[in-house]
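Structure, as structure tokens:
Complex shown without one protein chain; remaining protein chains in place.
Chain IDs A, B and C follow the sequence of writing; residue 1 opens each chain.
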Amino acid sequence: MGHVVIDVMLKPEILDPQGQAVGGALPRLGFEQFTDVRQGKRFVLTVDGDVTDAHLAAARDAAEKLLSNPVIEDVVSVRAAGADEDPDQ
Amino acid sequence: MGHVVIDVMLKPEILDPQGQAVGGALPRLGFEQFTDVRQGKRFVLTVDGDVTDAHLAAARDAAEKLLSNPVIEDVVSVRAAGADEDPDQ
Amino acid sequence: MKVGVVTFPGSLDDRDALRAVRAVGAEPVSLWHGDADLKGVDAVILPGGFSYGDYLRCGAIARFAPVMDALVPAAQGGLPVLGICNGFQVLCESHLLPGALIRNDHRKFNCVDQRLVVENASTAWTSDFEAGQEITIVLKNGEGGYVADEATLDRLEGEGQVVFRYAASNPNGSYRDIAGVTNERGNVVGLMPHPEHCIEDGYGPSLDGLPFFTSVLRQAVSA
């Protein structure tokens, strides 16, 4: 079994209330070094067998059509999961 | 400015309604090749200057304490963003 | 008897909880998230709402409010604490209660008059119920799916820590139909439905919320 990882983030110019809330909480917990936080989504898609180029192409297509809202989000990356990222480990 | 990327996923044994919904919608759009979908969170933390080991250690700490709930989630990775991932591009 | 109700930024049902406390003749006390002081109250309610917008995970940020630094040890020491909806989520995030709450399985916010079975009528907040009693309480949330690992669920069932279960139908995919749980000692109770919306004739579907508040009153009187 292989896995495709798709990362989706809000476009930089779009307000990110979620990231802001996290960014506001971090200093209260003593983390002062982070000047900004943005929160996005990560999808892991499972395929039978190894991840092929066809899988990646389909995933890219799905990312644009379904997994992201092009009005406010960008698909940041679509890639095969590294061995160390296997979610079934 | 540097960026730390933190990935958080629901533990495999925890129900993932959002992932399931995506998984259900994909075949309707003609994507039959994905056997399972899980949805997680991706955080991008900004730091002044380059990402140092100290930043990464702090981010790991924040990931465990605030950004994930160990009862239901795993911190999948904490790493410096690659140059190609710069969210301010 | 004094019952405190904590207001976090984004709390919504704090005034309703204060009203419920008043309705049973106890003295309501407002507690502020930023105060590290419980003002000598005899019990605390963490109300419903969307603390900090519930943006990260419900209750995740509220858990770190200064007032929680005082509340957590007090609860561990036996202070009666009731977490309603967002309050339940805060208690889980604070590890005062086991498990966690995730997005409803149908992925929508859901506001319904929900039937429940009282499974445990011996906690600080449920002693005025009968075990096995069916009640109707307002349920309204987007992230009310109760989850925990199998071992925890078995333990909760075995120790009688499941306090409420959804009757008729499961509205959100909660494991084992669990609507509310308690800690081992029975002083900390959390549930997703909203008893504070069921205390006045003409406002809400029932009066089944009142026993929550009379229970804790009786507990204080007998203590």
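The definition used in the following text is that a contact is a pair of C-beta atoms (placed from the backbone, for glycine too) under 8 Å apart; a residue touches a chain by one contact, two chains touch by 3 or more.
Here, contacts and distances are computed from a predicted model.
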Not-shown chain resolves in UniProt (candidates "Phosphoribosylformylglycinamidine synthase subunit PurL", "Coenzyme F420-reducing hydrogenase gamma subunit", "Cysteine desulfurase IscS" or "pH regulation protein F") to "Phosphoribosylformylglycinamidine synthase subunit PurL"
Result, missing-chain neighbours among shown chains, is A, C
Determine which one of C:R63, C:R115 or C:H197 touches the chain that has been left out. C:H197
Out of C:R57, C:R103 or C:K140, point to the residue that touches the absent chain in the complete complex. C:K140
Looking at the full complex, which residue from A:T35, A:T52 or A:N69 touches the chain that isn't shown here? A:N69
Mind pulling the subunit A residues that touch the left-out chain? 10-17, 20-21, 24, 69, 71-72
Identify the residues of subunit C touching the omitted chain, counting contacts across the whole complex. 9-10, 12-13, 15-16, 19, 48-50, 52-55, 106, 108-112, 138, 140, 142, 194, 196-197, 200-204
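Heads up, the rule we're going with is that only the chains that are shown with their structure count from here on.
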Centroid spacing, where centroids are CA-atom means, of subunit A and subunit C in whole angstrom: 34
Gap in Å, rounded to a whole number, between the CA centres of subunit B and subunit A: 6
Using the touch definition from the top, which residues of subunit B touch two or more other chains? 66-67
Could you list the positions in subunit C whose residues touch two or more of the other chains? 56, 61, 64
So, in the complex, the side of subunit A touching subunit B is made of residues 1, 4, 7-9, 12, 19, 22, 25-26, 29, 31, 33-48, 54-55, 58-59, 61-62, 65-67, 76-77, 85, 87-88
In the complex formed with subunit A, which residues of subunit C make contact? 52-53, 55-56, 61, 64
Residue positions on subunit B within touch of subunit C in the complex are 10, 13-15, 17-18, 20-21, 66-67, 69, 71-72
